[in-house]
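With one protein chain withheld, the remaining protein chains of the complex are depicted in position.
Up next, subunit A:
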Amino acid sequence: MMTIGDPVVELRGVGLRLDGEKEIVSDLDFDVRPGELVVLLGRSGSGKTTTLKLINRLLLPTSGSVLVEGVATTDWEPTRLRRRIGYVIQDVGLFPHFTIERNVGLVPTLEGWEAERVRERVRELLDLVGLDPSVFAERYPAQLSGGQRQRVGVARALAADPPLLLMDEPFGALDPLTRLELQRELARLQDRLNKSIVFVTHDIREAMLLATRIALFQDGELVFIGGPQEFLDSDEPEAMAFVRALQDTDAVR
């Protein structure tokens, strides 16, 4: 799929080193274009989550620069930047003392929207992620299943209509059927809303299903970036290892 327009996220020679230790990520160079879903794929500890946190300025690079909408994250006011970026993490991180409605409406409320507008937006979003607002708006997170909580997490990230979503293994803790269901819905949502999404996973199947492009991480470095078909055809050893894992699970059946 061709995308047009300036990149939403640009990483230029980005590295992060903590207290003189080994670099956690080094020399990262890639773009995320409008409407694109880039999957960051790699083993645990390969630097995927760190890369996400560099994009929403939870971390600052020690070398190179990260640009969001053309502006370096170091020049963004952190809270302004983060409110323009939807953030979904594996543990969801819903506020246990807020109702679902307050959870989803948080960023619009912080942004000073009127109560009535926030309420309407929350209803619209709950519908969008397949939760009946009349049933769920007044509930607390503890009263929801894992899949439902993750849907709320997605709704919350979309609340202020950010151009960019960061998703860190959002479906990792779900049972396989719910996971598949949510993956399909995310793909549909992506077609409809045309957001730019950076999606972290270690699951090659998930990557193949969702990605416009796959960025493969190994030991803090980007070793491959390209479309799913290119990934399958790649002769990069780590990519081949992931593709073999995919074929092995197919062969079992």
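Quick note on the criterion: a contact is a pair of C-beta atoms (placed from the backbone, for glycine too) under 8 Å apart; a residue touches a chain by one contact, two chains touch by 3 or more; residues count from 1.
Assume contacts and distances are computed from a predicted model.
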Per UniProt record, name of the chain withheld from view ["Tryptophan synthase alpha chain", "UmuC domain-containing protein", "ABC transporter permease" or "Thiolase"]: "ABC transporter permease"
Of A:V14, A:L94 or A:L131, the residue in touch with the unshown chain: A:L94
Touch with the omitted chain, as defined above, among A:L40, A:L81, A:L222 or A:A239: A:L81
Option from A:V9, A:I24, A:V38 or A:L106 whose C-beta touches the chain left out: A:L106
Positions on subunit A where the hidden chain makes contact: 56, 58, 78-83, 85, 87, 89, 91-97, 106-107, 110, 140-143, 156, 166
